[in-house]
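A selection of the complex's chains, in situ.
Lettered A and B in written order, each chain numbered from 1.
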Amino acid sequence: MAKQKSNVVTDVLKGTSQVFFMENSVTGVLFFVAMAYASYVSGVWATTIGAAVGVIVATLTARLLDCDEASVASGLFGFNGVLVGAALPTFIAASPQLWVYVVVGSAVSTVVTAAFSATLTARWGIPGSTGPFVLTGWLMVAGAYSFGGLHVTGDAPRLATDYVQGISSIPQPIELVQIFFRNIGQVYLLGAEISGAIILLGIFIASIRAGIAVVAGSVIAMVVSIGMGADPAVVSQGLYGFSPVLTALAVGMIFLEASPKVIAYAVLATIATVFVQGALDVMVAPAGIPSFTAPYVLTMYLFIAPKKLMAPHPHKPVAGHIVGHEHRKSASPASKAA
Amino acid sequence: MAKQKSNVVTDVLKGTSQVFFMENSVTGVLFFVAMAYASYVSGVWATTIGAAVGVIVATLTARLLDCDEASVASGLFGFNGVLVGAALPTFIAASPQLWVYVVVGSAVSTVVTAAFSATLTARWGIPGSTGPFVLTGWLMVAGAYSFGGLHVTGDAPRLATDYVQGISSIPQPIELVQIFFRNIGQVYLLGAEISGAIILLGIFIASIRAGIAVVAGSVIAMVVSIGMGADPAVVSQGLYGFSPVLTALAVGMIFLEASPKVIAYAVLATIATVFVQGALDVMVAPAGIPSFTAPYVLTMYLFIAPKKLMAPHPHKPVAGHIVGHEHRKSASPASKAA
C-alpha cells in the first residue's frame, strides 16, 4: 500500500517534469515550487491547485484505462493533465463548475494522449507531446463561453507581472533578463521571472544539455521577436518565448540527436516557431482562445515528421484508386513512391 | 429488374437508419415519417425531399464508383447523404441553385466517405461515421454565403418549435420531457418532440439495447447542460443533446462491447461531448456555420482511437529522421515505440 502510494507520487512528479521532457521527481518538485511562487505573488492559488488536481486525475485515469505501464510510470500520461489543470483556472474564474471542468478535462486529456499515441505516434512516428493539452484546452476554454457557470476572465494569463507599459521597442538590459526568464516560465503559464528561474534550475538539475537548449531557445525567441517588431507588451510577458523554448529543446536535443546539422535545423525550427506564434495568435483570436503551446506543437510536428528517403508523390497516377480499374499495371512504378 | 429496384430501395432505407447505426428498413421508414411529420408541422417540405434526394444520389454515386458492394447494401454510403440532403434545405432557402447544391453535395458526400474509409478507417481504425456529412455540410453552408443564388436563412434549424421563450433556468417537468425527445430528433435536425419520439421508436424496433443507450445519452446531456448553465433557449431546442446521444450509442455500444468499464468510459465521453458542443458552437460561429454533429464526431474519434499497448512516444530520439544520419543504432530502442 505504501509502495503503491509512493508510485503515484513519483508518477505525478515525473509527469510534472515531463512538460520539459524530463523524467525527474526533483525537477517536478521544483516546477511546483515555481507555480506556488507565482500563486503567492498573484494571490491566485487555483492555478497551482488545478495543476496538482490535473496531473493526479490524468495519471489515475491512465491507470484505470490500463494504459502502458512503463509510460504511466515515466509520467508520459501526466504532463498534458498538469497543463490542462494549470491552464483552465488561468483563463476561467473559480466556480464549482470550474472544478468539474478541471477534473473532466484532465481525464479527457489522458484519452486524447492515448488517441494521439495510437495515430500520430504509432502510424506517423510523430510524438504527441503537448498536442493533447492544446486540443483539450482549446475545447474547454471555448466551451466556457457557452456555459453560465463558467466565466472566461481574459485571453491572456492573469498574473502579477501582466501589467507592463511604456517599454521602448528595444528593451533595456534588465528587461531583457526578465523576458529571458519569463519565456521559460510561460511554458507553465507563469509570467513571474523568478518562477522561470526556478524552472530553469529544475531543468539543469535533470540535464545540463537540456538547460543549454532552453537558454538558446529563449535567446533566439527574444532576438527574432524584437527584430521583427512584435508588440513589446506581449514580448515583455514572455509570450513570444515559451513555444520556441520547447521547440529548441525538442528538435535540437530530445527527438533528434545533436549534431551540427541538427543544431542548424533546430535553429530554423525555433525561428519558425516565433513566426507561427504570431500567426496562431491571430488565427485563434476570433474563437476567443489563447494559442497555448500550439506554435511549438505544430512546428515540432512538421520538423519531426520528415523521414529519410521519403520522396514526395511524383506527378504521376496514384495506385489502386477507386475509379482507376484500368491502370493496374501502368501504375505500379508510381505505387512505390506512394 | 424488379429485384434491382428493390435493392436500391432497401439500400436507401437502410442508409437512412444507419444515421443511428441501425441497418433496418422499417427503422428507415419510421425516420422518414419523423421527418415528414416535422415538415407537416413547419410547412417546409424541402428538408424531407432533400433527405430523400440526398440518400438516393449518395447511394447511386457509390454504385457508380464501384464502392464496396456489401457496404453499399448495408447503407453505409447513404447515411451521410441523407444528412447532407436534410441539412442544406434547413439552412439555405429553396432556389434552383439549392437543388444543384443538394445533388452535388450528396454525390460528394460519397466520395468523402470513401476518402475517410481509405485513411481514418483503413489506417487508424477509426470509423468515419458522420464526419463526411460534417465536412461536406460545413463547406456547402459556408459556400452559400458566396453565391447570389443561395440564401442562408439562419444559423439554427428553422422549425415549428424554434420559438421558445421565458423558460426558467431549471425547466419544468413537461419541458424536460420535450427536451428529452428533441435531443433525439435533432440528430435529424428536427426540433419537433413527436419526431424525436418516432425516431426513438424506430431505434427500439431495431435494437432494445441501442434504444437504452439513446435514452441514457439524452438524459446525461440534459443534466450536464443544465447543470453547467447552458443557454436555456438552446437547451430547450434539443441542440445540446443530439451529439451526446450519438456518442452514448457509438462509444457505449456500437464501436465497443458493453462492459462496466466501457459504460464508465462512454459516460465520460458523453459528458465530454456536451462540453465540446459548447466549444464548437463558439469556434465555428465566426464562419457562420452550424456545428452539425461535429461534437459527436470529434469526441468519438478521440475516444475510439486509443489502442491497447500503444505507448506515447518516449522523450527520446525518433528513428530514421531526414537529418539524423548518425543515430541509426542508438535510436533503435526508441523506434519500437515510434
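In the analysis below, a contact is a pair of C-beta atoms (placed from the backbone, for glycine too) under 8 Å apart; a residue touches a chain by one contact, two chains touch by 3 or more.
Note that the structure is predicted; figures quoted are calculated from it, not measured.
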item: Whole-complex copies, counting every chain including the 2 in place; value: 3
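Keep this in mind: only the chains that are shown with their structure count from here on.
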item: Chain A and chain B, separation of their C-alpha mean positions in angstrom; value: 31
item: Residues of chain B touching chain A in the complex; value: 65-67, 114, 118, 123-126, 169, 227-231, 261, 265, 268-269, 271-272, 275-283, 286, 301-303, 305-327, 330-331, 337-338
item: Residues of chain A defined as touching chain B within the complex; value: 18, 21-23, 64-68, 70-71, 74, 76-77, 97, 100-101, 104-105, 107-108, 111-119, 121-123, 125-128, 138-150, 254-257, 259, 261-262, 265, 286-289, 304, 306-308, 310, 322-323, 325
